[in-house]
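A short worksheet on the structure shown next.
A single protein chain has been omitted from the complex, and every remaining protein chain is retained in its original position.
For chain A:
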């Protein structure tokens, strides 16, 4: 990577962000983490905005440490610090040694608080009953491999994209197709439904993410009102709207993630830290909504602060590319699916991997994962055409679903948790739900619940 190119890029980016002239004469402009804030659902409170200790400009700040002293630098100054020439007495080898010793120290710190394993905690929880799932709908209409899908917040509509460049909006409940868009490129690897239900975003090999506002008029050509939002230097692997229709988070094969303003197409924040293609991202479901997790071909899963662009946590325990990342419904943990045929659960507050979901007989990689509403079940689609359902607590597999005739590329649970939909390279999408429990079991629940 060319260092001067990198600096130039950052310079251009920082100028496009709102920057304030002059420094503010306040003694302490830091928002210290409030003592009672630790009890809240956030995993951390970053010192977010104020004057940078180095350049004095008011910017989103990263919380970093210089020789164990906390300092508040903006992302540009952090980069400048990283790219300084070697000081006297420093060589590549001393830096390498320092980074290795810090990594060991990190592992020691993590191990100190590791006092119990997940399966020990799970012993007290009762086991799940028999699971029988049934395919409820098969959506046929794509001419080629289905690569991605997303649910609408109305719990029944979905958008799906495929290799032939078509993006289709379906009412999955009635299996009717409602809208169809033909993208100018093939391999549309990412698609997302807007929170309002009025637009869809998609992208792929065209390196862009485009937003198509949906229309009630069936005959209208949706491509006419298309808005080109994101621009990457390699394929778009995943995209997601934030809490509104106005911002999109994208991840790309160029190793970066980025936050964009839909209306203007402006880059609001970019996230650098992966050393290979980023394949998947997921926004945290918390009231603060300030973080997201991304997974990539460098086997790392990184947690980012959307305000400052800082990588706040990183996990590297997988043995191969991470294809999919998904937050646990409470936002305190996340699961990953990888080409090493395992799915893993990482706890954000304890800062470690807590479970591995794997079996000797599962050899092919997991392409996509999602949690059920309570977080007890993990649905994972695999490259061997099957979907495995895992008990998150006990680590056992509770069900295996067959039916797809090719690789399962995407698995998503509906917003109210009533069903989950899987898209596959066999050109179809299927929605599955639980088969009704035998009446005996339901009566037992009712007696306990009333």
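The criterion applied here is as follows: a contact is a pair of C-beta atoms (placed from the backbone, for glycine too) under 8 Å apart; a residue touches a chain by one contact, two chains touch by 3 or more; residues count from 1.
One rule holds for everything that comes next: contacts and distances are computed from a predicted model.
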{"item": "Omitted chain, identified by the protein name its UniProt record gives, among \"Ubiquinone biosynthesis monooxygenase COQ6, mitochondrial\", \"Regulator of G-signaling 9-like protein\", \"Glutathione S-transferase omega\" or \"Auxin-responsive protein\"", "value": "\"Regulator of G-signaling 9-like protein\""}
{"item": "Identified contact with the non-displayed chain, of A:52, A:76, A:139 or A:152", "value": "A:152"}
